[in-house]
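Data block below; observations after.
Missing here is one protein chain; the remaining ones are kept as they sit in the complex.
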Amino acid sequence: MKRHLVSAADLSRDDALLILDTAEELAQLSGRAVKKLPTLRGRTVVNLFFEDSTRTKTSFEVAEKRLSADVINFAAKGSSVSKGESLKDTALTLQAMGADAVVIRHHASGAPARLAQSDWLHGSVINAGDGTHEHPTQALLDAFTLRRHLNPGLGNDLSGRRVTIVGDVLHSRVARSNVLLLNTLGAEVTFVAPPTLLPIGIDNWPCDVSYDLDAALAKTDALMMLRVQRERMNAAFFPTEREYSRRYGMHGGRLAKLPEHAIVMHPGPMVRGMEITAEVADSPRCTAVEQVANGVSIRMAVLYLLLGGATLADAPGTNQSEAAK
Amino acid sequence: MSSYLIRNASILGGPAQDILVAEGTFQQIGTGLTAEADVEIDATGLVALPGLVDLHTHLREPGREDAETVLTGTQAAAKGGYTAVHAMANTFPVADTAGVVEQVWRLGKESGYCDVQPVGAVTVGLEGKKLAELGAMHDSAAGVRVFSDDGKCVDDAVIMRRALEYVKAFDGVVAQHAQEPRLTEGAQMNEGQVSGELGLGGWPAVAEEAIIARDVLLAAHVGSRLHVCHVSTAGSVEIIRWAKAKGWDVTAEVTPHHLLLTDELVRSYDPVYKVNPPLRTAEDVQALRDALADGTIDAVATDHAPHPAEDKDCEWAVAAMGMVGLETALSVVQQAMVDTGLLNWEGVADRMSHRPARIGRLAGHGRPVSVGEPANLVLFDPAYRGTVNPESFATRSRNTPYRGLDLPGRVHATFLRGTATVLAGELVEPGEPA
Partner (left out) sequence: MTTTNTPRPPHQVLDGADISRVITRIAHEIVERAKGAEDVVLLGIHTRGVHLSRRLQAKLTQITGREIPLGTLDITMYRDDLRMKPARALEHTEIPAGGIDGKLVILVDDVLFSGRTVRAALDALGDIGRPRAVQLAVLVDRGHRELPIRADYVGKNLPTSLREAVQVRLADTDGQDAVLVGDRDYPQASRSARRESAAKAPAADPTRPE
């Protein structure tokens, strides 16, 4: 594995399967009396959140604490230049504090990549969602959930499984990470969205594109609903909430048209009544809650694999050559 | 004032000749000159071009002296082979009054490295609402003839029409920064394959092309001159080619970076590649090169845009847009145009000196290298091979996209009206005996 997890593209098939298999082992922990491992004792992990995200932050924090890491929460509101301390100065501060890893959530696409490429800090950078770019640990937990339902077993991938991703692909970091990772794992991805919510150039992405949700349902093993923010309506991405729901929302009628084994996924937070009705969200076929639980296992696996063995911090003197890569 | 005998220079790439520079003009040109001179320069292997003229330079003074001053900017210009630059109006305060343009003009005079021709703002405060006092700026000591809200587009069609009409009275020209504002809200880079993958807001080609299409029609309608700044797309080239074919008085410029770099570089998220208009695709780069070669695009203009380190040492989204370019322009043009066989040195002189001077109505610049003409000259060594080292730049800023890149050629010497501003690649203090 690479030293950082910035993009799902950083992961080879073997890397991804190692993470999923490791997470599968670590998932057992939640059934134990002591849900804690000593593995990352003495490692410092900083959660650097430039954007509010209670669920992702909590998930990482639980994962870090279960591995006995020292956890520092660094809520950095605002952004560089205009509103206070720059990303660079923040990074230098974290480096001075001896951060072994920085889990970063940032509203600007590419901020984690900047951190990883800079020589501002030497720890591992884990992208916890950057702007409208990527959210690789979300894609991993989605793949973990998909595998458990569609092809359970250590070492298994998702070859041939058909995943339909519906909604605001244009603004979705979840969609970008998922299309990369799911392809790495052999799944077939179809995006369904109104043309306004698909990025220019999507024809060259490794996926199919459709504007018609109903036509895609029968050919779907898993349906992944993306959150659609109501504000998009005001920017003329679609006319009204009702029209969006009618054409691209998931409701009981559409649920019935899915193959029996198919699941409905949602990265959360759900906008009930917009992209998903309560009937679907609360149905046993919706894995939204399960995905949250899986998120902890996946994040533990990523943290263990990046920090559990020898890291740069353990071999001083190699920092410069590595940082200069 | 020293006199210079330049031995064996290849004027516009032609056969080696000697050039005698004295009293601010070219005194003699020929082979085996025997004239006496204070300084003799061996120019064997060097190409002699008329002093370069930049239509598009951000000198940042007044207001952002942390990024650049007129002095450091003109020093950078001299090192790049320029003898005249047009200083853009987006300073603090904006150059929208006679007072500000005269101040910039005077600072240029004092620097002595390069003539500074201020550009006046089209509208008050670059806000696109109310015409600035264009006539007063023209009538001032600065004698402004090029007007631009560069950095912002004059997007109101009526204001644009009036500006085009109004400057006819003093042979002015409006230089438009073509960017439809609504189509580029939140824009971070060229809209295309790469922006989709990177999740960065797209700056679509159509936002530039729609404005250019409108403007050439407006210019034709009112019979005015129009200049299009930093053309960046293949579609824009097509529109300008069409307008020129119609016989309309439209000129256009392209930056060196749009002739060489593509949006693939943005994948690094390194804001040194953040510029407005953004880096486009390889197809656009090729169309721009072809257009510059066939004259559809008249001029290379640097859009030299210095920024302090902290404005680039940050996340892409909050980083400032722009690149420094004065000191690398000729090398980039050699790589993109000359070494590719698209343009010879005569063509380079035309696109980087003659035509920009004519567009700016700049007297005394862009003249041929011939006896009796003002001695504005650059000696360029096209055989030189080196790695771009921003630490050696004269500009106060270091935001170059070419750091560490191997670029061909180097400016050996620059003369401004017979006075050396650069010799052996190093700045010479004006008036300092060589």
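Every chain is named by a letter (A and B) in the order it is written, and numbering of its residues begins at 1.
Quick note on the criterion: contacts are C-beta pairs under 8 Å (C-beta built on N, C-alpha and C of every residue); 3 or more make two chains touch, one makes a residue touch a chain.
Quick caveat: nothing in here was measured; it's all calculated off a predicted structure.
Judged over the whole assembly, touch between the missing chain and the shown ones holds for A. Shown as candidates are A:12, A:28, A:159 or A:229; the residue that touches the absent chain is A:28.
In the full complex, subunit A contacts the hidden chain through residues 1, 18, 21-22, 25-26, 28, 32-34, 36-39, 154, 304-311, 314.
Throughout what follows, only the chains that are shown with their structure count from here on.
If you average the Cα atoms of subunit A and of subunit B, the two centres end up 45 Å apart.
Listed in rising order, the residues of subunit B touching subunit A in the complex are 188, 191-200, 202, 204, 268-270, 310-311, 313-318.
In the complex of the two chains, the subunit A residues touching subunit B come out as 79-82, 86-88, 106-111, 113-114, 117, 130-134, 173, 176, 199-202, 204-205.
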